[in-house]
Every structure is written in structure tokens, then in C-alpha cells.
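For this depiction, one protein chain was excluded, whereas all remaining protein chains were kept in their positions.
Moving on to chain A:
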Amino acid sequence: MTPTTTRAADGVRPPGGTAAGKAAPGTRPAPAAGRRRGRRETLAGYLFLTPWCIGILLLTLGPMLVSLYLAFTDYNLFDSPRWIGFKNFQDLFQDDRWWTSVQVTLKYVLIGTPLKLAAALAVALLLVKPRKGQGFYRSAFYAPSLIGASVSIGIVWRAIFNDDAVVDKSMSLFGWDVGGWIGDPDWALPTLTTLTVWQFGAPMVIFLAGLKQVPGELYEAAEMDGAGRWRRFRSITLPMISPVLFFNLLLELIHSFQVFTSAVVIAGSGTNTGGPGDSLLVYGWYLYEQGFRNLRMGYAAAMAWMLMLGIGLVTAVLFKTQRGWVHYEEDAR
């Protein structure tokens, strides 16, 4: 689990092409036979790749190209698409609800992701030291992420935070009567955010793996120099796991931008879209409403590409800043 270190990359054989050249350098047979065998190997490589190729062509690349085309059309799912150039994109910027969805999503991502990573790191730090029942605790903390993507957990969340449900009732005991959190435009988004923070299991496991790779002698040396706990964390742990942190940050950001299921399950009842006063109108939900309910598939495709551009931009910026704060072990050598 050390992403993007060069040593790990060496271990991975690039598929096809150059594979034959590197194979068994000591026992290289006659050149002609080698070439023939090389070609066979290449062929076999590609053949083994076919299921994946078919998958990516039919299920990913193909639909993406179609969606790119649709983004420039007026398409209602039933009549054939009509080319309208950049009109969908122009309309987006005029659309108040689109801006609302951008704002809601940004709030969700910018608040939820750091909190989630902080929780994941904190729990990973607790779990990295060997102790009794370690396996149990690790699984227990990971469990919410396993079930988290499913609809059922959204329903549970709704049951907990609804009007007159557990949270509302216990808060009322302390004289704080907010009513249902999900129906309250000010509390709906924080409720959704707690759901994502609670599902910190996946980044936690990755943090755990990263923490285990930090050499113990660094801490010993630091301790001898009189470094306190906080100092050791700041100056050893954080820099040493920064590649893992970077990886987690990237993954979680991209993931959060695409939030859909939890928002819909928590707040979507009857004809209700976007939660109370559109306070839960996350980007994916608005896209879905436009495409599948209002039958504006071209507009929805344009929205999808704007989201892709947005995520691409954020990722690019992160990669640019990487030099400033991510330390790879190899740099020191």
C-alpha cells in the first residue's frame, strides 16, 4: 500500500509490448524464435485483456463519448437529439438551481472531506498500536463503510434524524427542540455530512497501512532528542504518511463530489426533490432530476461534463500543490 513510489512501479510489469523483452534475460534463445514467441505473448496478453477492453469500450469510453455529444444537443430521451451547440452550457450559468446545487455540493465536499479524513487518521492512530482485540476494533470501525454505500443506511439515518425520532426526542429532553433535522433547511446538510464522516473506514485502513510503514527508529531517535508526542506527530508521522494522505484526499474529494444515493434516500420522499428548500440539492441529484424526471438528457449531460471539468480542475490543483507538502521517501536519497 505505498502508492506511486517508484519501487512499487518497478515491480509491475507493463502489459503486452515490452513484456517479452524483459522476460528471462539470462536464458534468451535465438533472436528469431524469441521474436515469434514475443509476438505470441503479446497476443496472449491482449487476449487476456479483452474482457477488460470490452468493458471499458462498451461501458465506459463509449457512453462517455455519447454523453459528450449529447451535452451539445437538446435530447428528451424519446425524439432524436437535436444539435444546439453550447446552449446547454450557457443555460447552466443562467440556472439558479444549478448554482444552488454547486453551492450545496461544495459545502458538502469542503466540510465533509477534511472531517472524514481527520476522523480516519485519528482512529488509525489509535488502532495502529498492537493491543488486545485489535482485529475486532479494526473491523468494527470499518463496518460502516462496508454498508455505507447502500440504501439501507440512508434509511437508518432518516429514521434517526427525522421528526419525533431518536435524536429529536433525546434533544427535547435537554430542552432543545429542533424538530426533525432532515426537514430543517439549516440542519439537513450537516446531517448528510455526518453520514459521510461516519463512513471513514476506507481511508482509515489506508492510513493504517501507511502508519505501519513509518520506521520505528525515527520515533526512537526523536524521543531521544526529547521530542514530545505532538512534535513527533507533526515532524515524523505527518510527513512520512503524506503520500498516503495525498492519495486519500484525492480519492475522497472525487468521491464526495459525486454524492447522490445518501442525499436521495435521506430526503427524497414523494414528489420532494432537493430536500427542504433545496438544502440537499447535491449536484448528482439535480443532474438526475433534469435527465430522468424532466427528460432534459442533453442538459444533464452538459451538467455531467461540467462536474467532470470541476473535479479535473480540483485534482490538477492538488497535484500542483503536491510538491509543497507531499514527501516521498525517494526524494531524500
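Heads up, the rule we're going with is that contacts are C-beta pairs under 8 Å (C-beta built on N, C-alpha and C of every residue); 3 or more make two chains touch, one makes a residue touch a chain; residues count from 1.
Note that contacts and distances are computed from a predicted model.
Peer 1: Just go with whichever of "Oligopeptide transport system permease protein OppC", "Indolepyruvate ferredoxin oxidoreductase beta subunit", "Sugar ABC transporter substrate-binding protein" or "Response regulator transcription factor" UniProt uses as the name of the absent chain.
Peer 2: Checked against "Oligopeptide transport system permease protein OppC", "Indolepyruvate ferredoxin oxidoreductase beta subunit", "Sugar ABC transporter substrate-binding protein" or "Response regulator transcription factor": the hidden chain maps to "Sugar ABC transporter substrate-binding protein".
Peer 1: Determine which one of A:44, A:126, A:143 or A:317 touches the chain that has been left out.
Peer 2: Touching the chain that is not displayed is residue A:44.
Peer 1: Per the definition of touch given earlier, which of A:144, A:179 or A:310 contacts the omitted chain?
Peer 2: A:179
Peer 1: Provide the residue numbers of chain A that touch the chain removed from this figure.
Peer 2: Touch set of chain A with respect to the missing chain: 27, 29, 37, 40-41, 43-44, 47-48, 50-51, 54, 74, 76-79, 96, 163, 179-180, 182-185, 268-274, 276-278, 288, 292-296.
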